[in-house]
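A single protein chain has been omitted from the complex, and every remaining protein chain is retained in its original position.
Let's turn to subunit A:
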Amino acid sequence: MLAPAEWGIVLLSLRVGGVAVLACLPVAFALAWLLARGRFPGKLLLDGLVHLPLAVPPVVTGWLLLLAFAPGGPIGGWLESWFGVSVLFRWTGAAIASAVMALPLMVRAMRLSIEAVDRRLEQAAATLGAGRWRVFASVTLPLSLPGVLAGAVLGFARALGEFGATITFVSSVPGETQTLPLAIYAALQLPGGEGQVLRLAGISVLLSLGALLASEIIARRAGRGLHVL
């Protein structure tokens, strides 16, 4: 079975992935909403920007994050002067990289589910006296929830597999930023690391498979009009 250090890697990965997805969730939902329902100039550009991490090499995304979050960078400088913190070489930075890489997948899934909500039901709710917020909270959100959850799980799977952007942005610091893929890569570089590679790779496959299955089950239930909650 896994050695304590390997359990630490798994837990770190889960923490990085979990925090990334939770932090990403409201942003992704807001973007999905804008793209599904909004009518504004520059919508195509926003769509492109959101999907950019899917298209550019992850190492480029990591480098751009590095520029932004470096002590002299636009976001890094601000974090430094206001909170005195830096995310470089920290697990929080790994979570940021994972969140950025997971964002396009999450927005995509959520956007589809928002677009699939029958607007006529929202109209019916409005005629029954429900204002904008009540329509959103009582009709739109519950009906798009399966897609939102499926998107979150998919994002989590993507976050667990993040490699290129993370290693470029926050490097591979054992116990801090060395998530599963980074640890596997590091173990591959060492002579006699095959056993560890095998164990960590196995865990990776199991985690990803679990997340994908969960996403699929949620999406299927939603497709049959069942309730996920």
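Convention: a residue touches a chain if its C-beta (ideal position, glycine included) is under 8 Å from a C-beta of that chain, and two chains touch if they have at least 3 such contacts; residues count from 1.
Convention: contacts and distances are computed from a predicted model.
Asks: Among "Spore coat protein JC", "cytochrome-c oxidase", "histidine kinase" or "Molybdate transport system ATP-binding protein", find the name that the UniProt record gives to the complex chain excluded from display.
Replies: Matching the unshown chain against "Spore coat protein JC", "cytochrome-c oxidase", "histidine kinase" or "Molybdate transport system ATP-binding protein" yields "Molybdate transport system ATP-binding protein".
Asks: Taking the full complex into account, find the residue in A:Gly8, A:Pro142 or A:Gly193 that is in contact with the omitted chain.
Replies: A:Pro142
Asks: Could you tell which one of A:Leu11, A:Leu49, A:Val85 or A:Leu121 touches the chain left off the display?
Replies: A:Leu121
Asks: Touching the missing chain, which residues of subunit A?
Replies: Subunit A touches the missing chain through residues 120-121, 123-131, 138-139, 142-143, 225, 227.
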